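Omission of a single protein chain aside, the complex is shown with its protein chains in their original locations.
Presenting subunit A:
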Amino acid sequence: MPRPDGRLPNQIRPFAATPGALSRADGSSRFSHERTELLASVYGPCEARRARELSHTAAVEVLFRPRGGLPGPREREAEALLCRAVEYAALGALHPRTALSLVLQVVHDDGALLSAALHAACVALLHAGVPLRGMLAGCTIAILHDGEMVLDPTAQEELEARTVVSLGYMFRTCYQYDEGDEGAEGEEGGGNGDEWEPPKHTIERELLLSHVRGVLSQEEYALCLHAAQQAGICVSAFCRQVMERSTNCEAKLPSGRVTRDQDEAITQLLKESMDTSA
């Protein structure tokens, strides 16, 4: 059954990302899921205030600003969640005794805010050149009263939903080298021939965030995890593409937008994954 905006239940909205949207920050991004839009800026690693300074790692600070008014409990929670996710994702041990601050400004909220914030943060961190363990990406899933699951819900859909699940993943591309190879990482196996070819790789997915409003069954949760992984892989591939493009041609920063073909490919991918897991 199509949704009010014409999407299929398992279709995520087209997203757009602009790395370097702000000129004064060390790293910044504008990320939008159609109408949900955020601006993110990263400052650091810079000098930490003495009270915040940590001897073994960088102190991460996240500020989450709502579109209007003062930050409330909801924003403070988002700050806490994102802060702990970024703390893990960033290799803070490379910059001990420094501070890394991430500011997220909501431009427009049309649902799936937490995952959009995660994506904006990821692109801004990449743009700032902060070393990361992996790509941060996730998905918000709403379960309607009739049990139907819709991906990347709009604000209206979130309001009508029985349960809203926001999941944040970290995706790492693990290359498989021959045993004894320098810098081997991940699982063993996978052989390279005489001529060079890109090493085999797998995408490791690790659950960092789980935020649930309402209740759901274990089967539904498993399905959500699966859908978020698939959606997250698409988003992280997109972020990677955007960053590659923006670093190759510095003169004009392109704003990556998912084309119709890509969108259909994503839909197909999600559909298949939902079918197999159902």
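Convention: contacts are C-beta pairs under 8 Å (C-beta built on N, C-alpha and C of every residue); 3 or more make two chains touch, one makes a residue touch a chain; residues count from 1.
Throughout what follows, contacts and distances are computed from a predicted model.
The UniProt record for the undisplayed chain lists the protein name "Ribosomal RNA-processing protein 43", from the options "RNA polymerase II holoenzyme cyclin-like subunit", "Ribosomal RNA-processing protein 43", "Elongator complex protein 4" or "Translin-associated protein X".
Within the complete assembly, A:79 is the residue of A:79, A:110 or A:152 that touches the hidden chain.
Checked against the full complex, the candidates A:156, A:202 or A:217 give a single residue touching the omitted chain, namely A:217. On the side of subunit A, touch with the chain left out of the figure occurs at residues 51-52, 54, 59, 73-74, 76-77, 79-85, 87-88, 163, 165, 168, 170, 206-218, 221, 225.
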